[in-house]
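With one protein chain held back, the other chains of the complex are shown just where they sit.
Our next item is chain A:
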Amino acid sequence: MERSLNYGGTDDLILEATELRLGLPGSDGHEKQSPATANHVMRNNKRAAPQGMSEEPRFKRISNESDIASNGDPDCEPPAKAQVVGWPPIRSYRRNSFQQKKSTDQDDGAGMYVKVSMDGAPYLRKVDLKFYKSYPDLLKALENMFKFAVGEYSEREGYNGSDFAPTYEDKDGDWMLVGDVPWDMFVSSCKRLRIMKGSEARGLGCL
């Protein structure tokens, strides 16, 4: 059958275009660098979790949330585009399941209750993070609630002089020591709290 359709382009262009590369587009220089690499450099200051999970280089996505990242001045982010109805064509339940995830992080004025577990305690409690203004406030409340003492916090050694260490699970699912990041950042990224006891807790103090 005669080919009446011209798939066009100069030979040179086609040759280059079909050259399959594993690198990101733009690695030959004339396109702007993907935001991926830019963001990779500016990560949150994270301490390794006690279980010894290694920090793998992670790709942190740019989000429109009030995500107070260490690199983020929200005013500098490009404005969210006005969304066309029904585009991209993603079904409601899929869109909703992302929103469901986001809404746990947002300030909806209804309090931010997170579960608190204590190793060895028979049941969990809940605290409203919004109720507290600072780490000492929160820690004192936890000490009262579970009848224990946290010891002294230092950035270098964590909590010293106690069998207990307060930890929390952040948005990425990592377990972090309470107190490392600014209070506001903690409140917006904390999903639940766990008061570790015993050798695991002491191990943190030695890091």
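By definition in this document, contacts are C-beta pairs under 8 Å (C-beta built on N, C-alpha and C of every residue); 3 or more make two chains touch, one makes a residue touch a chain; residues count from 1.
The criterion applied here is as follows: contacts and distances are computed from a predicted model.
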Task: Omitted chain, identified by the protein name its UniProt record gives, among "Multifunctional methyltransferase subunit TRM112-like protein", "DLRB2 protein", "Trifunctional enzyme subunit beta, mitochondrial" or "F-box domain-containing protein" - done: "F-box domain-containing protein"
Open item on the list: In the complete complex, the non-displayed chain touches which residues of chain A?
Closed with: 5, 7-9, 13-14, 16-18, 20-22, 24-25, 34-36, 51, 53, 56, 58-59, 61-64, 78, 80-81, 83-95, 97, 100-101, 117, 169, 173, 175, 194
